[in-house]
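Heads up: the structure comes next, in structure tokens.
A single protein chain has been omitted; all remaining protein chains appear in their positions.
Naming follows writing order (A, B and C), and every chain is counted from residue 1.
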Amino acid sequence: MTETLQPINETKHQLLDELTIKFAGDSGDGIQLTGQRFAELSSQVGEVVRTMPDFPAEIRAPAGTIGGVSGFQIRTGSDNVHTHGDRLDVLVAMNPASLKSNLAKVKRNGIILVNQDTFSERNLALADYQTSPLVDESLQDYRVFALSITKLTRAALKGSGLSGKEMDRAKNFFALGLICWLFPKPKTAVYQWIDKKFATKTVFAQANRKAFDTGWNYGETAELFATPYEIKKATKLKVDHTSKNQFITGNAAAASALVCAARKAGLPLFLGGYPITPATEVMQELLKIKAPDVKVFQAEDEIAAIGSTVGAAFAGALAATSTSGPGLALMGEFINLAVIAELPLVIINVQRAGPSTGLPTKTEQSDLMQALWGRNGESPLPILAAKTPQDCFNMTYEAARLAIHYMTPVIVLSDLYLSASAEAWHEPEQQELAEIPVHFATQAEGFKPYQRNDDTLARPWAIPGTPGLEHITGGLEKQWDTGGVSYDGENHERMVHLRAQKIANIAKTLPLPPVYGNPNASVLLIGWGSTFGSLLEATEQMNQQGDAVAFIHLQHLNPFPKGLAESIRQYSKVVVAENNLGQLCQMLRAQFLIDAQLISKVQGSPFTVDEVILKLKLMMEKSS
Amino acid sequence: MTETLQPINETKHQLLDELTIKFAGDSGDGIQLTGQRFAELSSQVGEVVRTMPDFPAEIRAPAGTIGGVSGFQIRTGSDNVHTHGDRLDVLVAMNPASLKSNLAKVKRNGIILVNQDTFSERNLALADYQTSPLVDESLQDYRVFALSITKLTRAALKGSGLSGKEMDRAKNFFALGLICWLFPKPKTAVYQWIDKKFATKTVFAQANRKAFDTGWNYGETAELFATPYEIKKATKLKVDHTSKNQFITGNAAAASALVCAARKAGLPLFLGGYPITPATEVMQELLKIKAPDVKVFQAEDEIAAIGSTVGAAFAGALAATSTSGPGLALMGEFINLAVIAELPLVIINVQRAGPSTGLPTKTEQSDLMQALWGRNGESPLPILAAKTPQDCFNMTYEAARLAIHYMTPVIVLSDLYLSASAEAWHEPEQQELAEIPVHFATQAEGFKPYQRNDDTLARPWAIPGTPGLEHITGGLEKQWDTGGVSYDGENHERMVHLRAQKIANIAKTLPLPPVYGNPNASVLLIGWGSTFGSLLEATEQMNQQGDAVAFIHLQHLNPFPKGLAESIRQYSKVVVAENNLGQLCQMLRAQFLIDAQLISKVQGSPFTVDEVILKLKLMMEKSS
Amino acid sequence: MIANLASSELTRQDFLSNCDPRWCPGCGCFSILRSLTTSFANAGIPKERQVVVSGIGCSSRLPYYTSAYGFHTLHGRAPTVAMGIKLTNPELSVWIVSGDGDALAIGGNHTMHFMRRNSDLKMMLFNNQIYGLTKGQASPTSPPGLKTKSTPYGVTDNPVRPVSLALASGATFVARVHDKDNAMMEAVMDEAQQHKGAVFIEILMNCVTFHDGAFDHVTAKKERDSHSLQLKHGEPMIFGQEREKGIIDRQGQLQVVEIGQSGITERDLLVHDAYSEDTALAHRLALLEYPDFPFPFGIFRKVDAPVYG
Partner (left out) sequence: MIANLASSELTRQDFLSNCDPRWCPGCGCFSILRSLTTSFANAGIPKERQVVVSGIGCSSRLPYYTSAYGFHTLHGRAPTVAMGIKLTNPELSVWIVSGDGDALAIGGNHTMHFMRRNSDLKMMLFNNQIYGLTKGQASPTSPPGLKTKSTPYGVTDNPVRPVSLALASGATFVARVHDKDNAMMEAVMDEAQQHKGAVFIEILMNCVTFHDGAFDHVTAKKERDSHSLQLKHGEPMIFGQEREKGIIDRQGQLQVVEIGQSGITERDLLVHDAYSEDTALAHRLALLEYPDFPFPFGIFRKVDAPVYG
């Protein structure tokens, strides 16, 4: 496929720094497919791309209603693209409801393409429009192009042998064609993809090609737009033109990391899970794999899910579970068992808005303290947080490595935003990955289940099936080297400190996070998790605008990397931005006694770049 | 009974400031009964008394072994008695194992009374003694009195018609008699109690009276001790001589508070529970009550326990549950439901040593952070901690009041130490108790389930059965005044802040904790929970020894009382003492940016006074 | 069936809230909501004394669409909350709405225990054999072989039989109905309204989106008579388009027979006894499945027994 991906005749194109476009329509309109395809094409020609789908609410709403709108947003451009974009340059609205629900995001003077054939009275009513926005003045701040997409597509497909309904299903290809003309993408790549996708149904393949061409030609001939727009390509990023390049969501990346880590470590992978939004796809991605070294167990609940995971760890698997906040709450007791039994576990928590059931389809970063403290007794464990969809791979992989290296459960925090947004990526080759050495104990002579590695303080991993190492583990306090039950008070204190020390020691192996923006600024912005893109862009913009700001983004939340306090203390003002009421902020204050201030947003959606800039400026003014 | 409790002829007695005595023996030896009786007698004559039982490990060990030892420690004296004592003045050891396991606690030169008849070879072997401590030199640092208690008792009861085994059961009364002579207590009170206790078995009553007298007379005539010791009485404390005066453990006090609060509020009481050490007695105390307004439900697990509690709160009961750390871990998801549904709940968490199953029969203070953070999302609730057994009453009562006043779940932290230790107390009369006004909503007109009280921010309590107020509640985010489900991001943020504000506002209604010791000291010691007694005594001793120390003890851990930061900032050095790795210390640092330092002990047992003094002095030296 | 004449003027509409149901168009939940509110109107219990407690799932959204008191609790935990409500105020009529995942996966234990205690609670289990709300994973009732998002190669577990479980647990009112037959649903719900003790009603419910047509072979109008058996206390077990077939007990084995063939008459047929203390027959009926047997609907068991609390 690669050779065909040459940019086409560019001479008469206008150059755009970046583009944020959203396809929107009814759930049945093929919006996700169209959007994903456009994203992949953009990536293949060398642009940096981030995407974000917008699913209808969990329970299906009737067709044509606002509740039933499906959307797919793409931001594409050069190296400074780090989010899926706050405002839209272009909205493609396939019906009135999708126009209504997305209009507020369109930039002033932005382009709105609508399929006017769907603006029937019934559809307008379903979308709660009193009058058609195409005839009243509500859209006067935008560049609106009302096209008869349905009719044009039907006309083009006349004689194809398809029914009217079937023809209508091709109309998203018309839209894709038009957009691919406007923001030029290689036609042949689209053809090849259509042919592959509809290989068994050639009539559809033909029809979709035809609809695509019709859209493209319409762009060329209808003269709605003066010329196509060329988008700036990545300069620093290396773009992978092979077929391994794929768009990956945070959840798929986490699943992939588990498989890679298990194979690198030479262990079977075990995931015990229970469906919960927005974590379910981690389990589902693994369920698709039919391989003897990947076992996935859909348990009867979260307690059984993590219970089986603990059992699998004892038996020698790379053992993992994935859940979201309410599930993590149920898992606390078992995570604690893994803490005291010192078993390696990877717990992927994809956060959503709480408390309680809260807003299960909205994003939030409010499980950090639960991850740190949500268990009885002193129960330390490492916590990592992913910052981008592909970082879900890195952090999950790192979690697996730490878990095994230190014989400890590790929590990886992702969130709904990362779970669903996607970026181009390819799975690393085994040899590119960090080593995960596994040393199962085998020597019966002198074996003690709790005798520790001097360096890591890890205890040996002695798995059932190994002759001579038979031993009992469990939740009662352990004698410090034999691992037998001990009710001795001093031994308990020793163990409490030992467990704490084992985790604290990890700090010295962790790299300090890079400083973005202006390292000599007096203001330091700190973030963690999925806010990375917005915070980075805000930092860059502020520095461009002359407001010196430094920015660091933490991936290791417990323990913090050694030396972090010193780095932070170089700045006279420290501001922590998070989608909660200040959980990381509290941790930094408690550990470093730094008067860190908070920028908070708890609206179920990530920060926009503008919000960050606004709030940061306000704070900087206040203090100066 | 009261009129008989006059101190007897005191002229020739030596005066003691205080006495710490422990009765110890095999589980079957009636130790608990004897100890409790001595404590009650001490209290009735006007001494301040604290007691602590020592049960054998959970599963019964064979008779005669160390594992099977039962003990009961009593400290009695004047106003400065705040703990059950760190070291023993007197040990009464009814068998070798009980001597062995308690010897380390006896003061140099302390009195050891042993029943030498039990020092058979078999019993010595069971207690892991190679040679008898009565003949070797291992007890040379103590004043040892080896008596033939079994034989003397049998001799006295000859002809009583009792079997040998039955006679042996009276030997603890011999010990009690001897001790009641040595530390004089009114005989008649003992007689009356014996007669009442064995009312249906007069032979036993007679035998026990006889054994008691024999012990008493033995003291008088055997001239082991020169004279009896008189113990200093309370001066500040008012001693209640009525029969309402009883010894109460923390768990019984908590149970009593629930009943009192419910009755004061005019509500039925509901407790949903599940047995778990050391919280089970809270439920069991309530189960004994057979009254239509007290409903106790032993559920199938902790999740069902708290689920039923949430249901009961919805239906209009004073709803409570009691558990320990692992149970609290299981309850997090449901507590969160009560947070978002804004229902009043009292959650009594009797802490034990963790993590995981840990040391289920040892005390610890390591669930504070779990109480604060152990739930997904931003989930604020008030946390109180009891400092003495009877303070378990106060804090539980206060929790009920706050829960109803603010429509919120409240967590009360107690611990194993408080659960089992006891002090003299009487249940307050209804009129002495703080009001708990309940205003169920009844007005259908304009009713909105989430419309708030301006002052408390509490929502109305509208219970099923009330016509016209039908509404649905649940775990999804609520529209801020209708209480309907709302997916709106800004409403969510508003609600997250509102819930936080509601709890934070409580701070302004809370009194500042009193300052003990020297308020002008530069060092401030801070504690919470069951360490109160040791910390207070350490403070007093240090000040007496010329080391100026101030001390405050927090009962309100979330929110902290308003003005606490300012009070604390007056001291140049702040030291927090807790039985964990510094959970309160972290909270104070995070909230107040104060460089609070930690004195920690995590050995399953409370601080001794000496330990506190030693560690505090070390810290003071370091910093000066 | 009307217990309280004073409030009998309430209509079905009175029991509906003004909240628009957000189920997929065509979802079986609509029909169940209809029957439940009808039965509420029939029962004549005032609105403020009906409480509908649910877990989490598509089905568990139901309380929002009624105008009674309601509590949308946690996944799997509705029986526990219902328990606390009922024990606090025994005057209330407390319904539990739950799904097959909610009541049998995460909530299996609570379901079992409320029935064991014969608590005075009424559970309706909306069985669509799938996790609807989380978009189509296998549930404990998903049939072997079913391909779902979590079983891309087909279900391999043995499904739970909800009615068997209810019987083994000790529920005193056990029934099965389906969303395509409002009359039957209402008749059973009406009887349940009056029952004191643990009620368990399995309601087969079609999920149009993730497992459409799962029950058509026994619920569709044209199959219903020949593929299912309507249990009626005291009546012989007859089924078939022409009521030409029946069930007999031959040496401890249940068998399908043609009436009139081999000398079989109606009098040879098993007579349904829902009121029997002995659950043996009910247990055997609960094991009958199409195509070997007609699939039984109706009330399997209804007995009086001391109620918890």
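Couple of notes before you dig in:
Everything that follows uses one rule, which is that contacts are C-beta pairs under 8 Å (C-beta built on N, C-alpha and C of every residue); 3 or more make two chains touch, one makes a residue touch a chain.
Only a predicted model underlies this, so the values are computations on that prediction, with no experimental measurement involved.
Contacts of the undrawn chain with the visible chains, over the full complex, involve A, B, C.
Only one residue in the set A:Leu15, A:Ala104, A:Ala199 or A:Ile472 touches the chain that does not appear here, and it is A:Ile472.
Among A:Ala205, A:Ala315 or A:Ala565, the one in contact with the hidden chain is A:Ala315. Contact with the chain not shown here comes from a single listed residue; of A:Phe72, A:Phe247, A:Phe334 or A:Trp528, that residue is A:Phe334. Where chain B meets the missing chain, the touching residues are 57-63, 67, 274-277, 280, 283-284, 287-288, 290, 298, 300-302, 326, 356-357. Where chain C meets the chain that is not shown, the touching residues are 105-109, 112-113, 116-118, 140, 156-161, 164-165, 167-170, 249, 252-253, 278-281, 283-284, 287, 305-306, 308. Take chain A: the residues that touch the chain left off the picture are 268, 270, 272, 295, 297, 299-301, 303-317, 319, 333-334, 337, 341, 463-476, 484-485.
Just so we're on the same page, only the chains that are shown with their structure count from here on.
Taking the CA centroid of chain C as reference, the farthest chain centroid is that of B. Under the contact definition stated at the top, the residues of chain A that touch 2 or more other chains are 57, 326, 356-357. Of all residues in chain C, those that touch two or more other chains are 56, 72, 74.
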